[in-house]
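Encoded as structure tokens, the structure appears first; notes follow it.
Removed: one protein chain of the complex. Kept in place: all other protein chains.
Labels run A, B, C, D and E following the written order; every chain starts at residue 1.
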Amino acid sequence: MGNLANTLGVVKRNITRADATAVDKLGRFGVATVHEAMGRVGLMQRYMRPIYPGALVAGTAVTVLLHPGDNWMMHVVAEQIQPGDIVVAALSAENCDGFFGDLLATSFMARGAKALVIDAGVRDVKDLTAMGFPVWSKGISAKGTIKSTLGSVNIPVVCAGANVNPGDVIVADDDGVVCVPAGWAQKVADAAEAREANEGEKRAKLKAGVLGLDMYKMREPLEKAGLRYID
Amino acid sequence: MGNLANTLGVVKRNITRADATAVDKLGRFGVATVHEAMGRVGLMQRYMRPIYPGALVAGTAVTVLLHPGDNWMMHVVAEQIQPGDIVVAALSAENCDGFFGDLLATSFMARGAKALVIDAGVRDVKDLTAMGFPVWSKGISAKGTIKSTLGSVNIPVVCAGANVNPGDVIVADDDGVVCVPAGWAQKVADAAEAREANEGEKRAKLKAGVLGLDMYKMREPLEKAGLRYID
Amino acid sequence: MGNLANTLGVVKRNITRADATAVDKLGRFGVATVHEAMGRVGLMQRYMRPIYPGALVAGTAVTVLLHPGDNWMMHVVAEQIQPGDIVVAALSAENCDGFFGDLLATSFMARGAKALVIDAGVRDVKDLTAMGFPVWSKGISAKGTIKSTLGSVNIPVVCAGANVNPGDVIVADDDGVVCVPAGWAQKVADAAEAREANEGEKRAKLKAGVLGLDMYKMREPLEKAGLRYID
Amino acid sequence: MGNLANTLGVVKRNITRADATAVDKLGRFGVATVHEAMGRVGLMQRYMRPIYPGALVAGTAVTVLLHPGDNWMMHVVAEQIQPGDIVVAALSAENCDGFFGDLLATSFMARGAKALVIDAGVRDVKDLTAMGFPVWSKGISAKGTIKSTLGSVNIPVVCAGANVNPGDVIVADDDGVVCVPAGWAQKVADAAEAREANEGEKRAKLKAGVLGLDMYKMREPLEKAGLRYID
Amino acid sequence: MGNLANTLGVVKRNITRADATAVDKLGRFGVATVHEAMGRVGLMQRYMRPIYPGALVAGTAVTVLLHPGDNWMMHVVAEQIQPGDIVVAALSAENCDGFFGDLLATSFMARGAKALVIDAGVRDVKDLTAMGFPVWSKGISAKGTIKSTLGSVNIPVVCAGANVNPGDVIVADDDGVVCVPAGWAQKVADAAEAREANEGEKRAKLKAGVLGLDMYKMREPLEKAGLRYID
Partner (left out) sequence: MGNLANTLGVVKRNITRADATAVDKLGRFGVATVHEAMGRVGLMQRYMRPIYPGALVAGTAVTVLLHPGDNWMMHVVAEQIQPGDIVVAALSAENCDGFFGDLLATSFMARGAKALVIDAGVRDVKDLTAMGFPVWSKGISAKGTIKSTLGSVNIPVVCAGANVNPGDVIVADDDGVVCVPAGWAQKVADAAEAREANEGEKRAKLKAGVLGLDMYKMREPLEKAGLRYID
């Protein structure tokens, strides 16, 4: 059953990473802006939360598919990390054990990883916070894992409801995690920039007391839709 | 179907806000104290959490009823905000998209709003934290919303399991959110004050090592209830 | 029905606490390390979270069994606290009301308690944080409780999925809560120490860029398991 | 603190029930139809599920406010039941103990109750099913309750996110539970009837293969919105 | 670390099962009655649900501790089953894969097992239903498991929040699952019988229209507690 087996126990070494300039540019915007610029797709589910507040990262995805309670492939994926990468770990079934701690983080950082995004649990979060290695995860758990079953590295995965292909851009901050397909990176970065430029002016107006009702010219459509004011 | 339609697509401009002195007084106490003083009613469900720790606010409710994935009415409610108000946003069905971000916050702050309480999601939480605009929400989500369907402003709503009428007092802190009916505000504030005064003395005794068993004279009722000590 | 009744309405005054030296030693390691050293048992469920980040405590358990919405026994257990103890509160049925606040914390601290671990809710978390009294709980809720039904103190309990006997060692940090049976305390502490010593060297290697694949000699077993590298 | 206390420990004996003809008429339609006819308000949260499939009931609400783990007021509300009523039980805080079983059901049925809607747990569900007494609840639990704290009967309550006033009409089926304010009952029943009549014709067309796209004339607005067909 | 290791990779062959007469007697009562008779302890969490309605079983526990995603020990426990046993499967960490299907059920039935109670997932539920083999589980999942890590058989376990020792009595029905310690079995069965006898008379009275208020003489204590009737 060639095709099927191909997705298990495979490590793809050569992947095409999104353009570095586009990644850097995307990193100047938050997740909400990028998500809007991309047409509101690619967002991971909102249970993906950072282990500490304030981090904003953008990087290229190296992916890993793990099985419940087994973090063997985390060591395999470590070797495939290049500076600027973000490891995206998907699970073959729901599980929230602690797949990742300070030792793996030390290794990932040594390889140049910027962050970990994992649809499962992490541990040693106090150490990870002190090390400044940001992780977005489904939860926190001290429960250890075994090293017994093969998963795969750098195959397309579904992580927290979002498709991630190796080389895609991951942007993550306090609002969550979004995946930008590598081929869209430049266009989305440009669109995000345009949005943001646009927002500066809006912010100033709103601060000065102009209402969104007027700034966005909503009064007419609201009236057409039937909005009534009473006293 | 007049009566029914009246609750949809309506903005009530004139509402009676709770007495400002009572609101200020309530703002000196935490949610737990106010909730106790009121007879243990009016508490929103505990999934309502602040986006950053440490805030304590009290203000008068302007209410808005939203539909899933649609934040059009947030712009409508903005116009109805007066200094000292807290916007209370209820949903017509369960949804946790990001209905509110830094632009709307800028507008709300310009109008004098003290906080937002929303039974749905928010985004741009890093910016909101930097701006010092506190939000109590069901969750955090970068997912954007559309502007398509009418809700209502300043009608009675059920927000996170609690009834809120326009003009009621909202008190919120790290323990959650409680709604004090406008007509009860002064009495509840007085009761909270009495409780708090009372607590200072208790705290001192407990700190000195006196047991609650003795301070509250619980030993006799416990024995009557059948409590037995063994070695 | 003697046997049954024995577990309700009982306060055991004399319990055998784990050896203080072992407790102190356990307190030098985090929950993940202790959990590993013990063979991956004794961990409470991951919904048990600290009310503020950064605390690490180890202490001897005094246990209390509570009923939904009733915190009467919290006053009873206070009297049984000795310096260095951690109160472990289990519930007879799922409930997340606020069983504990700043007054009880004042009393517990006066008795020498180091922390509270409760499979229910707490309140006054801002005050508790200011007081530096750490609590691991299922949630935060301002909802008060009554004082009406007897539970028990210092009986064996199941707290958040873990068995806790009075006198056992509780270790808690940002990763969660683990219970070490009193009789195992010294051996687990020694095993944790051995692990940690071991980890220093590993950390240095990983930091220098050595891969876990090589350090743990995983390449051969991975190949045997069928791992294939493709380009 | 008169006003506040009025809501606790009170049993209102005389309530105005919705018109019986309107209630009967509403009982001919399912929850989805009634909910639509009413303008999409009044729906309880979707965690409210029937203990057995297939029941459809409509009746007038007698309300009861309970406290976690305490079903004392269920006996008080029993006396206020009149034939055709549905008991609506709200909780002052989240709890899912088994507040209701076959004995209370026997009593409720003897009083003429048609169903129970409870934002908490029930037990003896096998017996209740055999008795044909339908219950919509948050869950099933064998956990018993105590009889210690006063709640109230026939006050306005929030049940599973919906406002219910004594005398309102409750309609419940496999899709959930909806509350129709007593004053709206006739109009909503009429609107539901109009909808349903309307639906027969639509159903026949759709069955014959006519597409909703054509029947509802959606092709033009879809095209205007930008829908594109590709091959 | 002898003591610790003793709990992993161990199969205890000789266990003392609760008295068969007591087990049979307990099987005549539902879970709610047994739970009450025992003083409201021993109940598993309410997420434990039967895969089909209507089953009522009582049997002696053989226990097994499993690891996430690994059902190897299910084959080991099969050998320890004696007629009348119920297998109680606990997990070392939260997981809901499908640990059990029709093949294992065939084996368990051949050994005389009456049911499975598992704090994880099952699959082949249509087949299990057709075979009449009842399972109470945390959920249903087609996700398969591996056979790689040792757990233990017939050690004390915590299953869905309840302590279960090998040989204890498990009673399960549509209301959930309760564990009766072997040493309590006869007394609890007697107490359940007394309760049930008692209930027949009560049921008849309630059916005849007598109110619980009168039958349980609640009017006086309610009045003392402050209950007021208004019109």
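Things to note:
By our rule, contacts are C-beta pairs under 8 Å (C-beta built on N, C-alpha and C of every residue); 3 or more make two chains touch, one makes a residue touch a chain.
Values in this document were obtained by computation on a predicted structure and should not be read as measured data.
The undisplayed chain touches these shown chains across the complete complex, A, B, D, E.
From the options B:Lys25, B:His67, B:Arg111 or B:Lys126, the residue with contact to the unseen chain in the full assembly is B:His67.
Annotation: of E:Asp85, E:Asp124 or E:Asp174, E:Asp124 touches the absent chain (contact as defined above).
For the chain missing from the display, the contacting residue among A:Ala20, A:Ala130 or A:Val158 is A:Val158, taking the whole complex into account. In the complete complex, the hidden chain is touched by one of A:Val41, A:Met131, A:Ala204 or A:Ile230, namely A:Val41. What chain B contributes to its contact with the hidden chain is residues 67-70, 92-97, 141, 143, 146, 148-149. One chain is missing from the display, and on chain E it is touched by residues 9-14, 52, 72, 74-76, 78-79, 96, 98, 101-104, 106-107, 109-111, 121, 123-127, 129, 139-144, 147, 149-150.
Mapped onto chain A, contacts with the missing chain fall at residues 1, 3-5, 7-8, 38-41, 43, 45-46, 92-94, 156, 158, 161-163, 183-184, 187-188, 191.
Note that in this section only the chains that are shown with their structure count from here on.
Mostly differing positions are employed by chain A and chain B in their mutual contact, as under half of the interface residue numbers are shared between these two copies.
Look at where the CA atoms of chain B average out and do the same for chain D: the two points lie 27 Å apart. Multi-chain contact residues, meaning those touching two or more other chains, occur in chain B at positions 40, 43, 46.
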